[in-house]
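What follows is chain A.
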Amino acid sequence: MTTAISGIELANQIKASFAEAVLEGDERAVILRSEYLTQVASFLKTTPGLEFDYLSHVTAVDYLDYFEVIYHITSLAHNHSAVIKVKTPDRDNPEVPSVASVWCGANLQEREVYDLMGVTFLEHPNLKRVLLWEGFPGHPLRKDFLTLEGKSPWQTIEPLEEGHHVL
Partner candidate 1 sequence: MNLWDYIYNLANIRDRITDWANGLFVGWVVYLLIALVGIVAILIFLVPSLMAFIWIERRLVGRFQVRYGPNRVGPFGILQPVADALKVLAKEALTPADADKWVFWLAPVAIFVPALLVYAVLPFGPRMSFADLNIGILYVVAISSLSAISVFMAGWSSNNKFSLLGAMRAVAQMVSYEVPMVLSILGVIMLAGSLQMSHIVQEQLDRNVWFILIQPLGFMVYFISAVAELNRTPTDIMEAESEIVAGYHTEYSGMKFSLFYLAEYTNALAVSAIISTLFFGGWGTAPILDKLPPWLWFIAKIYFFFAILVWMRGTLPRLRIDQLMGFAWKFLLPLALINLFVTGAEVLVWEEYDLAAGWIIPSMVIINFALAGILIVAWTKLFQLRRAWA
Partner candidate 2 sequence: MSFKTEPLVVNFGPQHPSTHGVFRMIVSLDGEVITDVEPVMGYLHRGVEKLAEERTYLQNIPFTDRLDYLASMSNNLAYVLAVEKLANIPVSPRAQYLRVIMAELQRIASHAMAVGSFLNDAGAFFTPLMYMFREREKVLDLFEMTCGQRLTYNYMRVGGLSHDIPPEFLPALGKFLDDMPGFIDEYEQLLSENEILLARTKGVGILPPQLAINASVSGPILRGSGVKWDLRKADPYCVYDRFDFDIPVGKAGDSYDRFWVRLQEMRQSVRIIQQAVAQLPQGEVRSQVPATLRPQAGEAYAHIEAPKGELGFYLVSDGSVAPYRFKIRSPSFINLTPLREMMVGYKVADAVIILGSLDIVLGEVDR
Partner candidate 3 sequence: MSGAGIVIAFWVLAITSVGSALAVVWVRDIFRAALFLVLCFASVAGLYITLNADFLAAVQILIYAGAISILLIFAIMLTRDTRSAGRSTYLRNPAFLIALLLFITLLFAVLNTDWQAVAQVGTEPSTTAIAQLLFDKTKGFVLPFEIASVLLLVAMIGAIALVKED
């Protein structure tokens, strides 16, 4: 059985190395300051006893006044898992450092979050849209997406040449 390490316990361990990094830690997750994310990530990956070498998934939730980026991490060696979260207060320009340099599995998933939720991952190697086409207006998983000027995204594709669309 995979043991879920509680956020409080993990928060204490992180605080020992990065006093400033932890915003809060509850039963489920640790909430980090976004500027410390990359350092904490590599700390979590390399520290003996933790060794979270496997990034299960990355996702984000739109809480209207802020975004929460969520990382489910697992250690295959110790068979335990944990959840870390980062909040982005700035709704218009949400930015989070990328963890793709620590876990390269984050590469595609961060692109997906960027594509659908509009969270920019700083220093991501290849931050492009992945499921939608370049030039798609808006980010559909945001809660305010459908109020986008009252226009369906399909109406925004402009024909490039006669009869040809480039998607």
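Just so it is clear, a contact is a pair of C-beta atoms (placed from the backbone, for glycine too) under 8 Å apart; a residue touches a chain by one contact, two chains touch by 3 or more; residues count from 1.
Picked so that all candidates are chains of the complex that A comes from, given by their letters.
Keep in mind the model is a prediction, meaning the values are calculated, not measured.
Candidates 1, 2 or 3 all come from the same complex, and the one touching chain A there is 2. Only residues 1-2, 28, 53-57, 59, 61-62, 70, 72, 76, 79, 83, 103-109, 112, 116, 129-133, 140-141, 145 of chain A touch candidate 2 when the two sit together in their complex.
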